[in-house]
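One structure below.
Only one protein chain is missing from this complex, and each of the others stays in its spot.
Think of it as A, B and C in the order they're written, each chain with its own count starting at 1.
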Amino acid sequence: MISNENVYEQIESLSENLQEYILQMRRDFHQFPEPGWLEVRTSSLIARELHRMGYEVLTGEDVCLKEARMGVPSRDVLDREYERALAQGADESFAVTMRDGMTGVIGLLKNGSGPTTALRFDLDALRVQESGDPGHGPCREGFDSVNEGYMHACGHDGHAALGLGVAEVLMEIRHEWQGTLKLIFQPAEEGVRGAKALVEKGHLDHVDYLIGAHISESEGYDGDFIPGSHGALATTKLDVVFHGKGAHAGSAPQTGRHVMLGVAAAISNLYGIPRTGAGASRINVGTLKAGRGRNIIADNAEMEIEVRGETSQINQYMEDYARRIIASSAQMHGLSCEIREMGSALTLSSDKDLIERVRTICRENLASVKVSSLDSMHFEESEDFSIMMKRVQEKGGSATFMRLLSPLADVLHGKEFDFDESCLIQGVKVFAAVCHDLLQDN
Amino acid sequence: MISNENVYEQIESLSENLQEYILQMRRDFHQFPEPGWLEVRTSSLIARELHRMGYEVLTGEDVCLKEARMGVPSRDVLDREYERALAQGADESFAVTMRDGMTGVIGLLKNGSGPTTALRFDLDALRVQESGDPGHGPCREGFDSVNEGYMHACGHDGHAALGLGVAEVLMEIRHEWQGTLKLIFQPAEEGVRGAKALVEKGHLDHVDYLIGAHISESEGYDGDFIPGSHGALATTKLDVVFHGKGAHAGSAPQTGRHVMLGVAAAISNLYGIPRTGAGASRINVGTLKAGRGRNIIADNAEMEIEVRGETSQINQYMEDYARRIIASSAQMHGLSCEIREMGSALTLSSDKDLIERVRTICRENLASVKVSSLDSMHFEESEDFSIMMKRVQEKGGSATFMRLLSPLADVLHGKEFDFDESCLIQGVKVFAAVCHDLLQDN
Amino acid sequence: MISNENVYEQIESLSENLQEYILQMRRDFHQFPEPGWLEVRTSSLIARELHRMGYEVLTGEDVCLKEARMGVPSRDVLDREYERALAQGADESFAVTMRDGMTGVIGLLKNGSGPTTALRFDLDALRVQESGDPGHGPCREGFDSVNEGYMHACGHDGHAALGLGVAEVLMEIRHEWQGTLKLIFQPAEEGVRGAKALVEKGHLDHVDYLIGAHISESEGYDGDFIPGSHGALATTKLDVVFHGKGAHAGSAPQTGRHVMLGVAAAISNLYGIPRTGAGASRINVGTLKAGRGRNIIADNAEMEIEVRGETSQINQYMEDYARRIIASSAQMHGLSCEIREMGSALTLSSDKDLIERVRTICRENLASVKVSSLDSMHFEESEDFSIMMKRVQEKGGSATFMRLLSPLADVLHGKEFDFDESCLIQGVKVFAAVCHDLLQDN
Partner (left out) sequence: MISNENVYEQIESLSENLQEYILQMRRDFHQFPEPGWLEVRTSSLIARELHRMGYEVLTGEDVCLKEARMGVPSRDVLDREYERALAQGADESFAVTMRDGMTGVIGLLKNGSGPTTALRFDLDALRVQESGDPGHGPCREGFDSVNEGYMHACGHDGHAALGLGVAEVLMEIRHEWQGTLKLIFQPAEEGVRGAKALVEKGHLDHVDYLIGAHISESEGYDGDFIPGSHGALATTKLDVVFHGKGAHAGSAPQTGRHVMLGVAAAISNLYGIPRTGAGASRINVGTLKAGRGRNIIADNAEMEIEVRGETSQINQYMEDYARRIIASSAQMHGLSCEIREMGSALTLSSDKDLIERVRTICRENLASVKVSSLDSMHFEESEDFSIMMKRVQEKGGSATFMRLLSPLADVLHGKEFDFDESCLIQGVKVFAAVCHDLLQDN
């Protein structure tokens, strides 16, 4: 057995040697972006890689509880995108288990007695049309999205590639650690739709340590990563459908039931929900589709909205108020409406002891990695890692969500989003070193 | 030469003998509904029929002035629907001239010296999903729409079939009349987009008499038809596009430029344009599509709207106010916007002398037709026949727009719209008798 | 007894001789304008004049049914304005009966057996600040309003003076007619609040003929008056109160219940009530008062609104929709609300026979008066004469509402409203001649 000191040096050099592999995977994922529940190509390739490395691989119905998934696309879209994935090189032997939106992969390595450590990486892309600007990194390097209207504009391509790098390193040094390693490649993080289905399947029930990470803007921060996070906004995602009654807009508008009036009342008032003195809140009406023709009173509308809150209580205040506004807007104009929950997340709160342990492990052992002086970074967005975190913490385990620091070429979800790929290598080192330390039989 | 009295009896019996042909054509058109500028199948079959009967047939660029067409669908839609039309039995020899939205047909018969009489029939369907209720006439009889999302819910299927019946009768009795007969099968009446392009092509410049008709609810009216119309609302159709700036709805909503806020402000205020004491006005936001994703600040929206007015002045007041609201809503939220005119129509005003002449011809000669005691029916909708009518009247001709009376199973544009097909046969008699009378060398 | 011909000449010369008296009264009323239920000075002076002429005079609770009055000002205002009226020269002996908003006067002359003819004149001013422009007639002539914020901007000053002129003429020629003359000086026509209380008191139950009139713009009309009216909009006046909950706008806005949000939702949506294809409709939010302080969440609001419709059915559609919008706006923001009916009027419909009779009387007998060729003028506003008219017509009598034609210096209710006073003299002739003719024992 090599000495601990040697192990960390080994982790650092293994990670650096994997640079070509990691970048190639990241760029491949970037070029073929797949939104939530449609990550068939991405999931199947990850499954193939994990299998190649020697992991036990779970896919399909072994990953997510089918009925706990939120915001699954329509059957038409699932079918069309499944065909697209096959055409773009999905591994058919795994893909076949992933039809109907059963994406996501878990890699398992039961490596003697010891604690269970789970790592979580997300996979999905956004419905964003990538910039074609020649100065945009992926364009310049020729790996920009070929899937029109979809883009990895939140770094999940990087997270997935990083996860494969970590898998490789930890398999390589498996004789140096003991216990169970669970590599969770989660689908549908965008829209905070996927974590709940993994949790409901029970995958987080016997986890001692849970670690995740997100690439984040490094401006003003000193170091390669921050060991913890806090404060992500709790959120609820709602789909709203209005039903009215059509009529000819010229001859008898008064006989219709005007969905467009209900929609305008709803939007105006949703954004006007009073701010709270108790902390931050958010409201967004992200998409809206209404009506059948210019001269017909619109009799249908679909709206995707979300609320957020600095605490779960504030999020609930926002959700309750939003539901009341929607119901009242419908009633005001004689409409009926339906509201469906499509996703939800809680606030993030990394365990202080685990933060401290991560800091110590990295500071004392990784010569090429600099830990930020900041313990924990405030998270402005929503993250359904929070749902896994809560389950682990409730069951007595510890969890943290780290921030891999990099300059960003655009805001999160912006069409020119890009990051410095070297943060992936640093991330592999951190994850591997921390896992090595946590997975000891003591 | 047969006596006049005999001619009218002949018109009546010819019309009745055509019943099977007319109903078959109407039901065929109903089953394969095609919206404006996409009437390739309908137009090509009408062209084939007119050609078979012996008319000189104009199609393609000989019908509409290409650049004067309003509200033409995108190239993608044109191409897809062209293929669909071919697959559904369009006559390829004519269809080939109709690519790229060059639909519509004119049938000409120059039959000696005499006045020019133009008849106008419209062809296009609506973007309405037809009811599947077994009690709905077309379902019961098995000719409901096979084109998902499209429906003849305004009777244009009947108008087109009626036009073919009139063509047949007038060809049959061509030795009884003298002059030029021009049968205009106009595309894209819905949205009042097509008439202008026919007028700009010059087809109405040398017309002495112009006659059109619409199937209308017969409640409370005494007779088979009303010889005139007045008062259709002047209208302007506008497409509106808003551009904003996306951003992550959780972390930095304040950096976006919120299209959804601009849209809600626009709609709320558009419907609130003050009513006018000078006469009726209308406003409708018919369709709206906005946003890219639930958690992204919406940065784009498209809206189809229309205004109407009892007079052109009121319509102008509505249009001006609407444009100001849209521009101000955009400015209010830091957006840019574009407004494009997609259609327009004027008020209708049938010539009193022609109304009287139509009444006299039918009352004195058609034993099986009852003329309503009402001279002219108020038209609540918009009709771009008005643009043809204005051109004919400005050039010294006369025009009228008749109303064929029938009970209706639903409101105009309603998904269960249907009419009593016997009104089509009565309509053929009226059109043919009136044309016979007008087309005399005196 | 003088011959009939002589009577009409006498009416004409008596009327012209009263010119100075009538103008003086009109200008006096104009200078001391009093809004509805506050016409203590105006009513008391009219009572004094009628008494002087020899009429039996009803005032106070003998005029209106106290509890049927709508939109009565608060006790404070009634008291303050009563004192103001006394200070401005009200006749105390009559004024004393008019406290607490019991204004209005009826002059009666039972003059032998014969039919009962009622004439109606309105008295009240508007809450409009009169223009101080030196070119404005009343300013130029020095009789502009001394009551700040109040103005006769609808001609009721002229109507009241005209009524006194008619009273004088008919008293003068009382030996020439037989029957009962009832001169109704109605309070609170603005806001259509007063007529109902007079009708409920029973004053219109035994009336054979009812005649009223309004000064109207003469543009394009040929003559001194039009004998009838039709089409005034049916209307309902509503007062709305919202109750919410205050809170500090900085520290805890979320604990308030925001009346301002409810108010904005209500107004935006009220103006957006869909126009009807069945005829004209109107909506107005005339006044609004809300909130207690800049940094306090507003917890109260009062709104005065009205709806109108070309038919009573359309008015009902508007009222029902408005009530639903108000209730839903309150519910949307957790508010409570109250809605109180403050006035109402019906559509106007002059009896054709009476119109014809008025035309004949005037054309055949009044050399100095020109009857318009128009029988009946469309009335765009609301008039609670309609409520009296309906009662008389229901009981078998006849009624008409005439239009005295004059150029107007501003729109009705405009701050520079003024008319040509000569129309008052012409009006006296018409009223007197018509009464003389109707009041004959046959």
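Keep this in mind: a residue touches a chain if its C-beta (ideal position, glycine included) is under 8 Å from a C-beta of that chain, and two chains touch if they have at least 3 such contacts.
Every value quoted in this text rests on a predicted model; they were computed, and no experiment measured them.
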Contact partner of the left-out chain, one of C:118, C:197, C:226 or C:263: C:263
Contact residue for the chain not shown (choose from C:271, C:401 or C:431): C:271
Residue, one of C:247, C:346 or C:389, that touches the chain absent here: C:247
Selected from C:73, C:279, C:334 or C:414 as touching the chain missing from the view: C:414
Interface with the undisplayed chain - residues on subunit A: 268-269, 271-272, 274-275, 277, 280-283, 380
Where the missing chain touches subunit B, by residue: 250-256, 258, 261, 264-265, 268-269, 272, 274-278, 297, 317, 324-325, 328-329, 331-334
Where the missing chain touches subunit C, by residue: 126-129, 190-191, 233, 235, 237, 246-253, 255, 258, 260-261, 263-265, 267-268, 271, 282, 284-298, 301, 304-306, 308, 342, 380-382, 411-415
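Quick note on the criterion: only the chains that are shown with their structure count from here on.
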Centre-of-Cα separation between subunit C and subunit B, whole angstrom: 48
Centroid spacing, where centroids are CA-atom means, of subunit A and subunit B in whole angstrom: 51
Distance between chain centroids, defined by C-alpha means - subunit A, subunit C (Å): 69
Multi-partner residues of subunit A (each touching 2 or more other chains): 250-253, 255, 258, 261, 264-265, 268, 297
